[in-house]
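Reviewing the structure listed below.
The complex appears here without one of its protein chains, the remainder shown in place.
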Amino acid sequence: MEYYVIQSLNALVFAVILLLSGLGLSVVMSLMNFVNLTHGSLYLLGSYIAVFWMATGQPWYLAFPAAFLGGAAAGLILDRFPFQLFYARTHLMQVLLTYGLSVVFADLMRWGFGAHIATPQIPELLRGVVFILDTPFPIYRLFVLASGVVLAAGLWFLFDRTIWGAVVRACVVDTRIVEALGINTKHVFTAVLALSCGLGALSGALGSGILAAFPGLDEEILILAFIVVVVGGLGTFSGVAVSALVLGFTMTFAKMLSPEFSNLMSLAVMAGILIWRPDGLIAATRREV
Amino acid sequence: MAGNRSTLVLSVVVAALAVLPLTGVPDHHLRLVAEILILGVAVMSLDLLIGYGGLVSLGHAAMFGVGAYAAALFATHVSPDLLLAIPAGIVAATLVGAVMGALVMRSANLFLLILTLLLSQMVWEVIFRWRDVTGGADGFRGIPQLTLPGGMAIDSGVDLYYVAGVLAVGAYLVAASFVNAPIGKALVGTREQPIRMTALGYSIPRIRLSVFMVSSAIAGAAGALYPFVNLYVGPQVAHWTMSATLVIMLVLGGVCTLFGGFIGAAIYLVFQTHVSSYTDRWQLVVGLAFVATVLFVPRGLGRELHQLLRPLGLGEPRVTAETDKKGTVR
């Protein structure tokens, strides 16, 4: 019994990391119709920022805003060039451009940060374990779980409940009308991209205490986040959340059942969902004839 | 007219390839050309899906890999005869392709991309974990050399080069006849106006299944020859990153041209071989070159080459499609 509770907590923690990285991807995909495959690179960048920040002895909690700002700054540059040229292009061209960039970034990071596994020095406060049902559980994981839930809730509030979110959503429906209201949609898109990139880096910073940072993690996270977003139905908040939970729990419990076949099982579950529902778990729009 | 002209061009290319070994090219260069031809065939088969069908698959390496392992296993355990081992790879890849085609039947766009990725990674997992049969992560070694029906071994770079050349020409003829036949036109129709095709009484699943099987068979043929280049095959040939590489080659060479597959494979492999001998950062260089291609030559180098050749009497490819407008995921 305790065992299952602990595994469920682990699954939740993993799901939260998937959710955060997935949300960043999903925000640009649903709001800007842009597929950004450099998202995994931004995650890894955030992880490295956290690792290096925590090694400097600065206040540890500032590592997270630092990662967010680092990612957002990278987003601002990428938006300038070359992303803006590709916002109106087809998904295929976007996929090609951003995949190519992710290959470049992967090699740059391997060059700059080395090929070894870098782990952050977790602060004293988050280092130990708590006992849940007499079983030890790392405090850091609870910290990731809590911050992830708060962040996700905040994002949902931002896009769903504020005027700012309404403007962004209106941009998706009809750019010209929003322009006619005197709002520069280009700036809105820039802001959304920066936010998404910052979020990617922030999830990397949070995840670094669990998954560490190493070359190749960018690609792994990218693929998982991409799967989560697509299986969720491309761009609905609830779809991403449900899909992250499904993948998080499947991967955790499949590993428990059989380490050998865990990947196969997880792949089969996600593929099964897409075969059963070709438009994802929660489809964003109704298809019209 | 266009038919005669492309027959002429094809004959010239084939003749040039046929005499290439006589010009004293070193054996290891011929081996590289053989590898280019093999991967070119795989990229060309992917062009049927992506270019002509608008079906952006990120799982094509599964078919290539299954063809490779099936042929290698067949040659090792049953017979190294070329005329048996290659068909064994083709059959295995076609079966996997048929299953995958049936499962992705209802999917489109990014959903199709992810579903093909998931399914192909399942194939990779099987290859990776089934150590007793495939050698797992270490790959499969001890593959015998292919033999001709008479028993003559295909051991030198020249031999391999000619086998790959025959494969490439054969695969090109099969693919070209497919896209020019009614089924190929119907396929382009489903890419351009799927609703119209349904309203004409065409069954889109049937068309998609056909192209999946043909494309898988060709990819399987290419995969089947691949292990015999180095007498080794590793699980990375079925990994999704291999699929991504095939897509990159396709874009470099030009989507919806068929022959672009060979140009893309040539650019990529030559680049990789040369750059990696100068710098450890070859991934960076290849990545930047690819990004530059997407930015500045989005129609692919093969197509631009085609444009340059136009004054020489070479027309546009038969089915034209702007890569930035058509053949898309939306």
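All chains are identified by letter, namely A and B, in their written order; residue positions are counted from 1 within each chain.
Quick note on the criterion: a residue touches a chain if its C-beta (ideal position, glycine included) is under 8 Å from a C-beta of that chain, and two chains touch if they have at least 3 such contacts.
Rule of thumb we're sticking to: contacts and distances are computed from a predicted model.
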| item | value |
| --- | --- |
| Among "Stage II sporulation protein M", "Sulfurtransferase complex subunit TusB", "ABC transporter ATP-binding protein" or "Cation acetate symporter", UniProt-listed name of the chain not shown | "ABC transporter ATP-binding protein" |
| Of B:Ala181, B:Val270 or B:Ala292, the residue in touch with the unshown chain | B:Ala181 |
| Residue touching the undisplayed chain, where the options are B:Arg5, B:Arg131, B:Arg196 or B:His274 | B:Arg196 |
| Hidden-chain contact residue, picked from the options B:Thr94, B:Ser107, B:Ser210 or B:Ser243 | B:Ser210 |
| Hidden partner interface residues of chain B, rising order | 177-178, 181-183, 185-186, 188-189, 192-193, 195-196, 198-204, 206-207, 210, 319-321 |
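By definition in this document, only the chains that are shown with their structure count from here on.
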| item | value |
| --- | --- |
| Length of the line joining the C-alpha centres of chain A and chain B, rounded to whole Å | 33 |
| Contact footprint of chain A on chain B as seen in their complex | 50, 56, 103-104, 106-111, 113-115, 117-119, 121-122, 125-126, 129, 195, 240-241, 244, 247-248, 251, 281, 283-284, 286-288, 290-291, 294-295, 298, 323-325, 327-330 |
| Touching residues on chain A, where the partner in the complex is chain B | 35, 82, 85, 89-93, 95-97, 99-101, 103-104, 106-108, 111, 219, 223, 226-227, 230-231, 234, 260-261, 263-264, 267-268, 270-271, 274-275, 278-280, 289 |
